[in-house]
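Some notes on the structure that comes next.
One protein chain is absent from this view; the other protein chains keep their places.
Chain IDs A and B follow the sequence of writing; residue 1 opens each chain.
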Amino acid sequence: MKKQYLLTLFFLLVMCIRSFAQEALSPITKTIAIKDVHIVQKPGQIIELGTLIIDNGLIQAVGKGTPIPANAKILEADSMYVYAGFIDGISHVGISQPEKKEGSTRGRREKDAANPSYEKAGIQPHLQVRDLLNPKDKSIADMRKLGYTAAQVVPRGKMLPGGGSLLLLNGATPDDFIYSDNTALYAQLQGAGNVYPATLIAVMSKFRELYAQAAQAKTNEKNYRLNPVGKNRPSKDRVLQAFYPVIDKSQSVFFKAPAVKDIHRVFTLQKELDFPLVLVDVKQGWHLADKIKSTRTPVLLSLDLPKDPSKKGKSKKGKEEKNDKEKEKDTAKKEKATDKKKEKALTPFQKKQQAALKQYNAQAAFFQDKNIPFGFTSIDTKTANIRPNLRKMIANGLTQETALAALTTVPAKQLGVSKMMGTLEKGKLANLVISDKPYFEEKSNVRFVIVEGKVFEYEVKKKKKSDSSEAAKVVGTWNYEINIPGTPSSGVLILKNKDGNITGSITNEMAEGAEDIQEAVLDGNELTFLVPIDDSGSAKAALTLTIDEDSIEGSVTIPELGSFDVEGERVPE
Amino acid sequence: MKYNILYILLFCCLYYQGKAQTAKATSGSFALNNATIVTVTKGTIENGSLLIENGKITAVGKNISIPDGATKIDCSGQSIYPGMIDSGTQLGMAEVNAVSLTVDHNEVGDIKPHMQALTAINPNNVAIPVTRVNGVTTVLSVPTGGLIPGTAALINLVGYTPDQMYAGFKGVAINFPTAGKRSRWDRRSEEDRKKEEEKNLKNLNDIWEQATLYAKIDSASQFNKTLRPEYNPQMEAMLPVMRGKMPVLVEVNQEKGILSAIKWIQKNKINAVLTGVAEGWRVAKEIAASNIPVITGPILSIPTRSSDRYDSRYTNAGILHKAGVKVAIRTDDSENVRNLPFNAGFAAAYGMGKEAALKAVTINPAEIFGVADQLGSLEVGKSANLIVTNGDPFETKTQISHLFINGWQVAIDSRHIQLYNEFLDRSPGLKK
Partner (left out) sequence: MKNNILFFLCLCLAFVGTAQTTGNILIKNGTVLTITNGTLTETDVLIKDGKIKSIGKDLSAGDDTETVDATGLFVMPGIIDAHSHIALDVVNEATSPSTAEVWVGDALDPLDVGIYRALAGGVTISHAMHGSANAIGGQCETIKHRYGTFDPEELRMVGAPRTIKFALGENPMRVHGEGRGILPRTRMGIEQVFRAEFSKGQRYMEAWDTYNKTKGKVTTATAPKYDRRLETMADILRGDIIIHCHSYRADEILMLMNVLKDFGVNRITYQHVNEGFKVAPELAEFGASASVFADWWAYKFEVYYSTAYNAAILTKNGVVTSINSDSGELIRHLYHEAAKTQRYGSLSDEEALSLITINPAKQLGIDKRVGSIEEGKEGDIAIFNAHPLSIYAIPQMTIIDGLVYFDIKKDANDMRVDINPEEAEPMFMMESKAHDHANDACMEGVSEQLHKH
């Protein structure tokens, strides 16, 4: 039998709600009020200490002194900063990495390399995200935690990986996620490696050929519809059909073009074939800024930045486990300390390298100064690097307004969804991100992300060691009770003190076995910790307990369910 | 009809066999008269004579007496130079490098000092005549591959057996471990390369320790046979090295590698020559201070780093020379060792100067290899390895009219020349 986890009951409950009647059974109101917050309605437009009301997944009202409906749940977000949820211009979020095949396949030769299947060739523009999306893929929760509420997702692959779909980052089934389909034809200059088209030159040729063949096939289909008599049945090649909307100019080719040469090559194709183009994952775009501007080509800049080799190898291995914030602090300190020394010791080669690095870091600022609108894409960027990289770009001249626009209004416009996304306005989707400090500040934490009215709350991790004398006070075994209306339950909580850190385990009568508590932080007499409640370990109940000698009191927040009271007392030894 | 074809085939075979061999070399006494004699070590003699007897140079100068019976060769308007020495090749050890069964320079294994280049020299290798007609009379043939590829041998480019060709020097080749990329097809990561460097360096040091011990025990066993070490072919081959009787040719090209190779050589007090040394120009002072001679080349090669000056390999030999390093030049080639004079010419043009470049392919390698009493200059008593030219031997236009190796007069002939003679004006031409 599968191991049962603590609070399985709640998990099951959640599943029931999801699969049967979320609306009807939901014990929580669908109206949410966020008050006394800094509302960044759109880049550069801020309502200080305003109120935002959400109802049924849509923004009901935004303003100052807006009355709060009686049925509203009030989000504990006083003085925080509210932004429109971010939109990832092009993303692989939710598309799992292909599993690595076992055993080495090196040395295996492809016999019919000249005529591979479309699949082997990496030519699958007909693929749809909804058939490939994994709702449980960790990347969804990771991106959401950064503030992303929507993303135009495309499959992974080679030359033509598939079509794009605009997703909202919440749902149980792939279909739940879909906001709109057929938003893009995604293309890359990437060959299949060992079969045709193996290399760039064949990819370029194949793209031209497919495009021309699709135009032919489209005409043939049309002519056949007009009068089929005496004609052969036209091709129904799904690959060619996937090009039709592009040929009609009703869909853009989102073409990945990181390096300067890639951009030139994509422009070459575009000039020849005249398709609507969006440049994607641009990393070296400053060389072509003028051309991008004059052709009004929409562009999605990469959120990836090069690593500074002068900082390589300085941090010890253990540090890699540290969270991003700490890492950044470390490097920031070191930077300041070594900057002066370094400058003197730089070789001409290193000077050039540093200058180049600066160009990459300042790409976004360069586009901003040239008045070229751009969005951002997370494709090929490690999620953990996105916020630090945004700050690096800002340190290199990007304004916070432009950065925000690149995450919200610009991609919304590029994707044709400005009416419903990108800003905080009445009637739009309730896609929000709320941070405790202005989002782009180093010390700011995302505290809430709301996707179409669905609230995701994030605790701030406190990693500081507890005072050992304080810690000693909480050590022991506690009986506790959770007061869920109708189904109260009880269990045992065991707390230990390990070098000033609190560890321990928890049981519940509704579940078999014990579960270790996670990320326990003791601040004064307030103890917070997490408990995993589903198989994947990604759903966690968050407990906040105030400990007073021999009694505990507090609450537990369970995803999908809400917060409930907890109380208990120490078991005498 | 059938018979005819057979006959023709037979004829062809015989014909080609006959043509494949060049004309026989002749020996005897030769007097080269009225020549400009560039001795390299003793200045240039205008309008002088050079006498060859019994394979040796027996007289050089003006107004020397010519014995009766000596073949007189009038060299008016021509110059005599010492035969050139290429200090690093695979000549004679490979017929066609892409056909592995004709390649004899790269034995299986990593530690193989017992692999003898001289064993694998094919005296009838087609490239040998092709090489010598360009004035290269002596080459060092070096095994390849692994940490210790084998024992190199210096050979003269005339003779029918390796022993006849052997020119008196052997040295153990070592590929000094570095973390550089081997080529642009080298896909190892930086980390992997560093790991491999460390591993190989440790391996090399272990070998050295073992070989030192082996030599010690072997010496002791001279007086007491029961002490004899277990037979070990690798260690046997290292004995002359450990006893300082045979130099080590340390191949290293990367800046850092050169410095650590020097340290390693000094620490182990090894009689060594640095070879390759592509980035020698970065550390010329340090190399000069170590007093270790350098064999560098090919000069005609591209910079080791994309950020280097376009001519960094052309100027390398000159920079080393000016820093005070004893420099010899090599082609590191097998079928195109004939380009040695052109490599020297480029080194000369790019800072080394003609005189130093000429020494780098004559007397310097002779000294480095300890055969300066026999080779490297036109002096009485030395082997008659020389060429007669109508000009500067580095100039592409220059033609070589006479060639002597070890006193043998060798015909100016090779397969390339034979094909020229046959096909310049083909007969039959276009007709059937």
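Definition applied: a residue touches a chain if its C-beta (ideal position, glycine included) is under 8 Å from a C-beta of that chain, and two chains touch if they have at least 3 such contacts.
Predicted model, so just to flag it, every value in this text is computed and none were measured.
*Asks:* Could you tell me which of B:104, B:218, B:255 or B:367 touches the chain that is not displayed?
*Replies:* If we include the chain that is not displayed, B:255 is the one touching it.
*Asks:* Among B:30, B:214, B:394 or B:408, which residue is in touch with the absent chain?
*Replies:* Among B:30, B:214, B:394 or B:408, only B:394 touches the chain that is not shown.
*Asks:* For a quick check of understanding: of A:97, A:227 or A:294, which residue touches the chain that isn't displayed?
*Replies:* Once the missing chain is taken into account, the touching residue is A:227.
*Asks:* Determine which one of A:46, A:273 or A:357 touches the chain that has been left out.
*Replies:* Reading the full complex, the residue touching the unseen chain is A:357.
*Asks:* On chain A, where is the contact patch with the chain that was removed from view?
*Replies:* Chain A touches the missing chain through residues 104-114, 193-202, 204-205, 208-209, 212-213, 216, 220, 223, 227, 229-232, 260-261, 264-265, 268, 287, 306-310, 312, 343, 347-360.
*Asks:* May I ask you to list the residues on chain B that touch the chain which is not drawn?
*Replies:* 95-99, 126-127, 134, 178, 180-186, 253-255, 278-279, 298, 300-311, 332-336, 338-339, 342, 345-346, 348-350, 392, 394-399, 415-417, 419-420, 423-426, 429-430
Note that in this section only the chains that are shown with their structure count from here on.
*Asks:* Using CA atom averages as chain centres, what separation in Å is found between chain A and chain B?
*Replies:* Taking the mean C-alpha position of each chain, the two centres sit 64 Å apart.
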